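Every protein chain except one is present and positioned as in the full complex.
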Amino acid sequence: MKKFITILLTNRTAQLVLFLVYVVVTTASLYLAEKSVVAFLLLLLSILILYFLKIKTPLKWVIGLLILGVLLPVSASQGPSYQSYMEVATLVGIYVAMALGLNIVVGLAGLLDLGFVAFFAVGAYTYGIFATGQAANFMPFGTYPLSGESFWVFLLIGCFVAALFGILLGIPVLRVKGDYLAIVTLGFGEIIRIVFNNMDKPVNITNGSMGLASIAPPRIFGIDLMFPNQFYYVVLVMVILVIYAVRTLEHSKIGRSWKAVRENEIAAQAMGVPLVKTKLTAFAIGASFSGMMGVVFAAKQTFVDPTSFTLLESTTILVMVVLGGMGSLPGVILGAAVVTILNLQVLTEISNWMNQLNINGVLSIPDALSPVKMQRFIFGALLIVFALYRSKGLIPAKNRKYDPEQLKQTKGKNSKFLFLSKEKLKAYEGRENL
Amino acid sequence: MLKKKTTAVFMAATLAMGIISGCSSSNTSSSGEGSKDGKTVIKIASQSPLSGGSATLGEAIKLGTQLSIEDHKAEFEKLGFELQLVPYDDQGDPKKGVANAQLIASDKEILGVVGHLNSGVAIPSSETYEKYSIPMISPANTATEVTDRGLKVVNRIVARDDFQGPAGADYAVNTLKAKKIFVIQDKTAYGTGLADAFKGAAEKLGAEIVGYEGITVGEKDFNGVLNQVTSKKPDLIYFGGMYSEGGLILKQAVDKGIDIPFMGGDALDSSSFVDIAGEAVKKAYLSSVAGDATKTAEGKKFAEDYKKKFSKNIESYSAYAYDSTGVLLKGLADAIDKNGGKLPSRAQVRDAVRAITDYQGVVTKVGFDDKGDNKYGKIFIYKFNEASYPATMDGEISK
Partner (left out) sequence: MWTEVIQTLPQVVIDGLTLGAVYAVIAIGYTMVYGILELINFAHGEVFMTGAFIGTAILLTFSGIGWLAMMPAVVVLIIVLIATSILTGFLGMGIERVAYRPLRNAPKLITLITAIGISFLLQDIIRFIAEIKKGNYIVTGPEIFTNKIKLDASSILPQFQDASFKSTFLVVIIVAIIMMIGLDFFVNRTKWGMAMRAVAQDRDTAALMTINVNKVISVTFFVGSALGGATGVLFAIQYGTIDPYIGFILGIKAFTAAVLGGIGNIRGAMVGGMLLGMLEMFAAANLTGLTGGVFGAEYKDVFAFIILIVVLIFKPEGLFGKAVIEKV
């Protein structure tokens, strides 16, 4: 037995084979079992296992994309729960992107932001206002609602508008540190929500608390995207782009500046890191991911109102980041997935199952303690357990290890590791080795 | 070393679980569908906030639905069907409402939904119900947008804001002779919609709106707004919002010495309103679509059954939910009938529900028009002559 395990741990092919068997089994059970949430979750778990395997990274990406893009939707599509799985998967994608955005602000740059949902709201309302007849109230030109084809343009517009708000938020708080920053950002989040809730007089911009209904769904090549499984692919592509962007940023000059600012602001300043630019960039980029996902959210729900953007939402996203491991990319993705799936699927299914047992007479639970009401309670308990036993996060952040020999070999121009400015490149060209 | 070992063990374990789950879940899926003691299972889902700030109202909706299902269980057993309730908690959050709606859609045994409490949750969730033809009957959504979109699945038994507001205004201006009115609303879709409708109608009737203020749900201190009321000296305060805030505003107003009538909508119709406001409740009026439950025999029986079963007093929403479920079950029975005694499809139930034109519930009469609104909207005005629940009827206004 021990020998088997040691073979497993060291031999790449053995791991790969076992993993493929696992994927096949769970895919088959999802295909056959239709309503089994366990199979769905196990298939998602295979992505996590994939992360820990010892195979080459490009191969991991290909397998991962294959599972997420092909196996999951196809095998789930046979059952009646198809759309509900896709709905959960889409929401997981949206939250993953938002958590990655917050990860840049909190995890990489060390700026505690408790009002992050404000940017989400900005993105959602941007699309919402123009995709319903609302904009006609104050825009002097154009016909509204805009058609679903404008969705793709609005993804970028939402990005920019949210980034703009991020910078606007960042400017007053440059001097504020630590926990004071937390309360100021909390204040901003609340301000944005209250303002949106009240912007219906004198000029009706957001329709106040009544919300914007019947938002035009996105349209591509003439087809309206109405079902969760279509949105799933849109969100999947966007999440991949976001992950790529975050990885590149993290290992670039700006990423290192963020980490420097997080560790010690004064030392960073002494090393020539421009404090203002670094902080504002962090806010702007983090906000832009959120704004982009806000547009997707508005298009998916076809209805936005201020009750989706409460302080509790901001706190939930922060929980995802901290629980997953601050500053760690895979950790945050895992944290976002775990929290969203818990809240939206697992707890609901468990309470339904217990309710079913109650009806069938197996258990009898007094009404006041009915499991349907216990979801927040269980969530709170799980948070405490997770935090106490994995206090560095589910997958703690790891610094990338650079091989010093490899660094020395690389010449300036071809360097993958150094994003150098033009002057430095010229300087290195003259040298023979670094 | 330890970490890698645990990873390997973990992988092997989950592989085993995958195999087991594959085998066992195919069992559960086959036994979940179909029969229990030879009868086909029909499920009715309820979606309302069961946790969070409005949980008392959401709970009332769920319990009303539950009571109705239990009362009709025998009738459906004779037809060969087993009725079950599946309660869902939408937490007042539109995202959760939509996610639950998808879960409801994937459970093929659910043929109808009673819900929601918040219009903001009902609107996106109903888009999902529409895609799967699941009929929804709302015991609480008053926003006009809910039915104005013309969806085939959305129905409601409560009055729209644009009926309840003007009815209240009519009573306030013509019966209570109020010339200066101060309007307070709680900045939710319900409160703002109702208050705006009231304000528009009152102004048309010639009253002067001396103030229009918003408060936040969950707050307890309303002295700031009430200071404005003292200085403006109106004849009536109109409040668009729930009883938890309404009761406190009323109590604090009377404590401040503001001695004028206080009027609100159907969300004030609850025994907790009397609890919170105390003696001050004698100044309150409310408008509601529910007829007086204590005057009819069925109403009294409903209140007693509810109290006995759940040890809580009825509220307006429990009665509304009871009637909503009653209407839904009548539509279901009609659909079963039309289908020759066999299990109907969701679309058939949806059409049968919309076709109902004459259903007498415990507190209200129901008939749906082509948008899903209740044709028999009558607004009853209630007054609290003593500090006890329920109030006494003081007037009624029809369409």
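A and B are the chain letters, set down in written order, and residue numbers restart from 1 in every chain.
Note that in this section a residue touches a chain if its C-beta (ideal position, glycine included) is under 8 Å from a C-beta of that chain, and two chains touch if they have at least 3 such contacts.
The model shown is predicted, which means the values in this text are computed figures rather than measured ones.
Trainee: Give the residue, chosen from A:Leu32, A:Leu53, A:Ala135 or A:Ile194, that touches the chain omitted from the document.
Mentor: Counting the whole complex, the residue in contact with the absent chain is A:Ile194.
Trainee: Any idea which of A:Val62, A:Ile183, A:Val237 or A:Val276 touches the chain not displayed?
Mentor: Considering the complete complex, A:Ile183 is the one touching the chain left out.
Trainee: Specify the residue from the set B:Glu109, B:Glu203 or B:Glu219 that touches the hidden chain.
Mentor: B:Glu219
Trainee: Using the document's contact rule, name the residues of subunit B that touch the chain not shown here.
Mentor: Against the left-out chain, subunit B lists 51-53, 55-56, 187, 211-216, 218-221, 223-225, 227-228, 230-231, 244, 247-248, 251, 255-257, 272, 275-276, 278, 310-313.
Trainee: For subunit A, which residues reach the chain that was dropped from this view?
Mentor: Output for subunit A: 106, 112, 172-173, 175-177, 179-180, 182-184, 186-188, 190-191, 194-195, 197-198, 201-202, 264, 266-267, 270, 311, 315, 318-319, 322-323, 326, 366, 368-369, 373-374, 376-377, 379-384, 386-388, 391-393.
The criterion applied here is as follows: only the chains that are shown with their structure count from here on.
Trainee: In whole angstrom, how far does the Cα centroid of subunit A sit from the Cα centroid of subunit B?
Mentor: Spacing between the chain centres: roughly 34 Å.
Trainee: Which positions of subunit B touch subunit A when the two form their complex?
Mentor: Going through subunit B, the ones touching subunit A are 4-5, 7-12, 14-15, 17-19, 21-23, 25-26, 28-29, 32, 36, 50-52, 55, 59, 62-63, 84-89, 91-96, 98-100, 102-103, 105-108, 118-120, 123-124, 127, 131, 143, 145, 149, 187-189, 191-193, 214, 310.
Trainee: Once bound in the complex, which stretches of subunit A touch subunit B?
Mentor: Against subunit B, the touching part of subunit A is residues 5, 8-9, 18-19, 21-22, 25-26, 28-29, 32-36, 38-39, 42, 45, 49, 52, 79-84, 87-88, 91, 197-198, 208-211, 213-214, 226-228, 301-303, 305, 307-308, 343-345, 348-349, 351-352, 355, 359-360, 367, 370, 372-373, 375-376.
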